[in-house]
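With one protein chain removed, the remaining protein chains of the complex are shown where they sit.
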Amino acid sequence: MQPIIELKQVTKSFNKGGGFLGGAKQRVDVLRNISLGIKPGEVLCLVGESGCGKTTTGKIVAGLLPPTTGEVLYNGQNLASLDKGQFTKYRRAVQMIHQDPYASLNPTHTIYQTLSAPLFRHKLVKSNKEAVSAVSELLNTVDLTPVGDFIEKYPHQLSGGQRQRVVIARSLTLNPKLIIADEAVSMLDVSIRLSVIGLLRRLQQETQVAFLFITHDLAMAKYFGQGGQIAVMYLGEMVEAGPTEKIIGKPMHPYTQALLKAIPEPDPRITRAKEPVNLRSLDIPDLTSLPSGCTFHPRCPVFIQGLCEKTAPPLVQQPDGRMVACYRYEANRNAAKAGQSAS
Amino acid sequence: MRESAAVTPATKPDIRPLLRVENLNVQYRTRRGPVKSVRDVSFELLPRENLAVIGESGSGKSTLGLALTRLLPRSAQFTAGKMEYWGDTGRLNLAEASKEALRRWRWQEVAIVFQAALSAFNPVLTISDQFMDTAKAHGHRDQAKIRQRALELLELVQLDPKRVLDAYPHELSGGMRQRVLIALALILNPKILILDEPTTALDILTQRIIIDLLRKLKEDLDLSMIFISHDLSLAAELADRVATMYAGEFVEFGSVEETFYQPKHPYTAGLIHGVPRVNAELENLTSIPGSPPDLIDLPTGCKFHERCPHARKMCRTQVPVKETVGHPGSGHIVSCLRWREIKHAANH
Partner (left out) sequence: MSVQLQKSQPLELTKQYLTAIFVNPIRYIARNRAGFVGCCVLTFLLLLSFIGPYLVPLDTQARIDKIYSPPSWDHPLGTDSEGKDVLSQIVNGGRDVLIVAFLSGLITTLIAAPLGAISAFFGGKVDALITTVADIVLTIPQIPLLLVIAAVIRFNNVYMLAFILGITSWPGLLRAVRSQVLSIKEKDYVEAARLLDLGTGHIIFREILPNMMGYVAIAFILATTAAVYAQVGLILFGLVPLSGHNWGVMINLAWVRGAIFFKDSIWYIMAPVTAIVLFQWSMVTFTRSLEEIFNPSLRSGD
């Protein structure tokens, strides 16, 4: 099955600083080699800490940012080469749910206006009556009932959770094939996160829409990504990727292992008995001065002197099917050797 | 290095508490009516004890933190039956103390650490300036001594002192800023540290650093801490006792073991069973419907009844009173009309 969206060796750099009187112009490499594909109906969770580039990846998948190098393919076609009609199709197929429910709705529009605008624009409804009916159905889908209570309200009259549901409803208006959820619940209260995530799961299962679920919360990723794939990012690269249960249950990359050891858990006996994280350095490197070779090596508890700081390990498929970028594993050492002998 | 799983008992009647609060109430005046942020909160804090106050937005928890340090704005109406602090110099009645006495008490006996957003810092002052300012505000002027103390404290919180002292806030990461705020709070060796959302919005590895640091500080410096957060994991890691706050009041209060393994209030149980976790299976998850109540227009009867899966007709009209679970003096308190009958799902 062809992926809806595919990223092939995408890099993304920004220029920081500089100026007429010459301050050093710095290039920040936010993404350094990202390849991924999302098939129809699939769930891919992108996890990592701040600065890993997961939000930038989401924006590139949504077409809001162009890659610096590499390809972004929609149904096999490069985005840059799409004509107007095809691009419109792509726009309708890929939608996004933002993190901040207080900033993602226009405060001067009622819920009806917000939800009906795309319907009218793309001629999915022809009259006000049809629009009201369609909007009511959308509100029902996201459990904002009774519909009459919400349809004429302004965003500031709704709670954070309700606003996020409106945002979800808006993302569904054009019947997308892929929804990118960028930290969709991290600004919501803890007690309502589960119900909103539950709603997304239900939508995913009922409509088979694909999801790119971006989060720094591994527990949320495990919950939402059940039966799907997960990719762990560090400083602009993917370090581990594969089926969610496998990666979380038995992580192979030292960074993933560190994350899982570090997560505080809401269970006193378990969390107080957790193994300590033994990273060699506490602080995360700056994107403008990345370590050589494997960017994780200064912090890695099991780093191999003479190998890890020289060259970056390639992302290689392991015997159990997942992808890992770490020289501790034979597959990676072999791939590196093969790469060396080939050059 | 990690604490053993056994946790300290709830109350020690023979030990004098550091802080005793009884019937604390805070209201804000607004156009629409009074916002009842804190309603009838009572608790004791013992020396070397960690208390976690778990609540969400609209629970009044941040107001509680400000009330405890008497930093409320003037638009707030503050009343307390009792609010007392016992330090080396004897008893201080916080509810009636003079401004001068409170100023001396603040930072010297109790310090508060706010969430380390950039807005917690003055962007045009270096970290060193912030230390100087804080020390000066509390009557210390010896610059060399202050700098020395700042260097010590920054090392204590595992930051590179030379690098951080001369930096501006925006040059530091969120985790580093949080540690600076903790260091600032420790300047005058307080006995109580109040932390408002210390790990929110921080990355996983950074959270771990802060949590381990706080654990170490409690041991090394003989501190008591009050954590105010919506993060259950923070309570699970560090708390000895946990208070669950809803609509301005403590609906449940008990040891960390009791709270997590034998919750008696439906809200506590709902929170615990509503948070996905990495280590456990996922079938038991249930979500709490609805949203937190409006603090101006509170529901009648039990404030949680509209969202409670166990609510009955009486919950709409009767206001629950605080009842003790188990033997008297156990310290496990709950405000629920039906706590005896409800059997909450078991926690692994």
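Details
For clarity, chains are labelled A and B in written order, and residue numbers in each chain start from 1.
Here is the rule we go by: a contact is a pair of C-beta atoms (placed from the backbone, for glycine too) under 8 Å apart; a residue touches a chain by one contact, two chains touch by 3 or more.
Computed from a predicted model, the values in this text were never measured in an experiment.
Checked against the full complex, the candidates A:K12, A:H98 or A:R322 give a single residue touching the omitted chain, namely A:H98.
Set against the missing chain, the residues A:G76, A:G148, A:G306 or A:P319 yield one that touches it, A:G148. When the missing chain is restored to the complex, the residue among A:A62, A:L79, A:V142 or A:A184 that touches it is A:A62.
Contact with the omitted chain, checked across A:T57, A:S159 or A:T173, is made by A:T173.
Mapped onto chain A, the interface with the missing chain covers residues 62, 64, 88, 91-92, 94-96, 98, 100, 103-109, 112, 117-118, 121-122, 128, 132-133, 136, 140, 147-148, 151-152, 154-157, 167, 170, 173-174.
In this section, only the chains that are shown with their structure count from here on.
If you average the CA atoms of chain A and of chain B, the two centres end up 32 Å from each other. Chain contact summary for the complex, chain A toward chain B: residues 49-50, 159-162, 189-195, 197-198, 216, 218-220, 222-223, 226, 248, 258-260, 262-274, 276-277, 279, 282-284. Looking at the complex, you find that chain B touches chain A at residues 1-5, 7, 56-57, 158, 173-176, 199, 203-209, 211-212, 230-237, 256-257, 260, 270-272, 274-280, 282, 285-289, 291-292, 347-348.
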